[in-house]
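The structure appears below as structure tokens.
Every protein chain but one is kept in place in this view of the complex.
The block that comes next holds subunit A.
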Amino acid sequence: MSTTRAIINARLVDPASGHDGPGGVLIEDGLIAQTGNELDLDAADDVIDARGCILAPALIDLRCAKEAALTPDGETLDTLCASAMTGGFGTIVLAPNARSPLDNADGFAGMNRGLAQRGVRVLSACGATQGLAGEQMAEIGLMVRGGAVYAGCGDAPIHDARLMRRLLSYTSQFDVWLASRPADPHLAKGAVALESDWSARFGLPAEPAVSERIAIERDAALAELSGGKLMIDRLSTAAGLDALRHVRSRDLEIATTVAIAHLTLNEVDAGGLDSAFRMDPPLRSEADRLALVDAIISGEIDAVVSDHRPTPFDDKGEPFALAIAGTLSLETMLGAMLGLVHDDELELVDALRVMTSGPADLIGLPQGRIAVGAPADLILIDGDKPWVCQPDAFASARGNSAWAGRRFQGRVLQTIVAGDTLYNS
């Protein structure tokens, strides 16, 4: 592997600086040494002529999941990383969930050292409560020392406002985000759909959109009281967005993520009760989706997350209301976001910002930008290449994809991490 590489003649898009124009980079020892159109190519062992391609920072995902070790045919760290690099990700963060609560400080540092050997940079968040049960605090301090990049509450909101206050207060001393699903625990209980015309006709247990608004207002008030840093973990409704705007008028540290499913799908996609579209949070209305897209343009969304979630049966084995929630999304997230660009809903630089410098800035990573001295985590994209999402062809071990059969335009050609090409189409 050469230590000095150059990529030239690309359309260089760097959301951190707002640059979108012709350019290239010179990479030395895994770092970006020069950028621009007049690189010193004499020293380069390897020059990639990227004419017609987009050069951008490698993508960063703050929320994905693998399956528990030894799950038969399960999504392992290997298949997860293969899936990530195919999808253009240079950095992914394992988030806690019920099956893998990441709540044990014993061995947490060792686990993170193991994760660091994977080519793709794999980081880990930690569970904020023991077993994510929302009752007892987990050893967040020890896990942050062991490398946890934020503390998360999993898929369920914290019921108890007093515990939420203490979690925000306690995590504030480590300067880490506390990620919490914005849902009122009682309004959201048992829900598999948004409360709407569609779900009422099907008689599906449903959650009203104000559930999200109530939770954001409560958690923001508690963050104000405690001085904690609140990460709204997958905003999904316009009602929630209204609440976010309201609470941001006060001087609070609030970050917001949105899952790719809620940006590119709506409840009508689940109209045939196809279990592939069973999500948690559930898919919302088209008005909600459009409001989230607008919030990306206005810079109110810090990061878009894959919420990549492998499930044991490709067809999930059960009808919609009983099916396991979630979809694979690492390999389709860029395609789905580029779909918004091709549909003129988003500018490319805005679409990339929430997948690169946005998440990097939240957790203090040096990558996610094309700047001298930054890690050379980069992707080359053919922005127009058409392809069809076929789960059988995924690098992932599983096949549950809400985008199965969709046509995309734009695909990753190379994923480069620390100057090395990990994936080359």
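Side notes on the structure shown:
Everything that follows uses one rule, which is that a contact is a pair of C-beta atoms (placed from the backbone, for glycine too) under 8 Å apart; a residue touches a chain by one contact, two chains touch by 3 or more; residues count from 1.
As a convention for this text, contacts and distances are computed from a predicted model.
Choosing from "FAD dependent oxidoreductase domain-containing protein", "Aspartate carbamoyltransferase", "dihydrouracil dehydrogenase (NAD(+))" or "Sulfate ABC transporter permease subunit CysW", the protein name stored in UniProt for the chain missing from the display reads "Aspartate carbamoyltransferase". When the missing chain is restored to the complex, the residue among A:Asp29, A:Asp78 or A:Asp197 that touches it is A:Asp197. Of the listed residues A:Arg113, A:His159, A:Lys189 or A:Arg407, the one in contact with the hidden chain in the full complex is A:Lys189. Which of A:Ala221, A:Leu252, A:Leu273 or A:Ala395 touches the hidden chain is settled by the complete complex: it is A:Leu273.
Residue A:Leu322 is the one among A:Ala68, A:Leu322, A:Val372 or A:Ala393 that touches the chain missing from this view.
Contact between subunit A and the unshown chain involves residues 189-190, 195-197, 200-204, 208, 273, 275, 313, 315, 317-322.
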